[in-house]
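All protein chains but one are shown in place.
Labels run A, B and C following the written order; every chain starts at residue 1.
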Amino acid sequence: MNTKLIDTQALEAALEDFANARNWRVHHSPKNLAMALTGEVGELVEIFQWRSEQESWQVAQLPETAEHVRQELADVALYLVRLASVLGVDLNAAIADKMVLNAQKYPPLPS
Amino acid sequence: MNTKLIDTQALEAALEDFANARNWRVHHSPKNLAMALTGEVGELVEIFQWRSEQESWQVAQLPETAEHVRQELADVALYLVRLASVLGVDLNAAIADKMVLNAQKYPPLPS
Amino acid sequence: MNTKLIDTQALEAALEDFANARNWRVHHSPKNLAMALTGEVGELVEIFQWRSEQESWQVAQLPETAEHVRQELADVALYLVRLASVLGVDLNAAIADKMVLNAQKYPPLPS
Partner (left out) sequence: MNTKLIDTQALEAALEDFANARNWRVHHSPKNLAMALTGEVGELVEIFQWRSEQESWQVAQLPETAEHVRQELADVALYLVRLASVLGVDLNAAIADKMVLNAQKYPPLPS
């Protein structure tokens, strides 16, 4: 059983292999990867910019945007996981810690 | 054994519970989440903007930035996974497909 | 003599005419324009992401990027000025006020 909130281990290894096979290690400084992440988020946001909130719910179902949004989500994820990886940050631990902080900052409504 | 590149299942469930316990479902349209993702990426980028590429390698080790960068990476991850989740996109499948496309677009160097 | 730090009056009028001639007024909510601005900044950042700081100085001179960077800078400017305009914000006054704040926050070095 996988008890992590998120498990990126296989992806981190795959991205390391991918970069090494192309001599990209030298380009993948954290600073550059943060910029690449920005660029991909920009492409993701462009899908939503002229759509209403209501329309935005359909983006992954509509034929004209379904594949596009999948690809842009993937691109953002790839650079995010790669950035955490080259920085040596355990993304799962970071997320777990942040969710504790968020729960303190935003207490749940009384049930 | 977990054979996925990335496994976000537990995190998606935790984020859904977190949002429901605060009546945030109504705010979490894909359009809004894409904007929130942008905001968090902006905060992450700010850590790197005045540092050189060489300095950027130390960001997760230096006491003055280590915790900050962990938190911003987590925030970006939280909104990214939440966005994929509300859109109904299988992030692992999207990533696997995109890595095939990337390998075609950027063939490895001859060994 | 123009004593403003920045004068966007003619551009604001041109953008208003441009939008009206295409029935774009309805799409140009501040929320949407903020997203469009994000998208254009993402495209601008992509020009710099794999270049070193030193290389980045040449971007507007090199034939392969000169026209591209001009266009992306223009796109960012167009959405920024349009956003301020539809919000009714006097960008010159906002800038003048902010520069006073910045000068207080970051005093000049002793000469």
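The definition used in the following text is that contacts are C-beta pairs under 8 Å (C-beta built on N, C-alpha and C of every residue); 3 or more make two chains touch, one makes a residue touch a chain.
In this text, all values refer to a predicted model and were calculated from it rather than measured experimentally.
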{"item": "From A:9, A:38, A:65 or A:85, residue that would touch the chain that is not displayed", "value": "A:38"}
{"item": "Touching residue (missing chain; options B:8, B:32 or B:65)", "value": "B:32"}
{"item": "Subunit B residues that touch the omitted chain in the full complex", "value": "27, 32, 35-36, 38-43, 45-46, 48-50"}
{"item": "Contact footprint on subunit A, counting only the chain that is left out", "value": "31, 34-35, 38, 52-53"}
{"item": "Touching residues (missing chain, whole complex) on subunit C", "value": "2-11, 14, 18, 21-23, 29-32, 34-35, 37-38, 41, 44-45, 47-48, 51-54, 56-57, 59-61, 69-71, 73-78, 80-81, 83-84, 86-89, 91, 94-95, 97-99, 101-103, 106, 108-109, 111"}
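The criterion applied here is as follows: only the chains that are shown with their structure count from here on.
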{"item": "Inter-chain centre distance, subunit A versus subunit C - centres from mean C-alpha coordinates, in Å", "value": "27"}
{"item": "Length of the line joining the C-alpha centres of subunit A and subunit B, rounded to whole Å", "value": "2"}
{"item": "Set of subunit C residues in contact with two or more other chains", "value": "35, 38"}
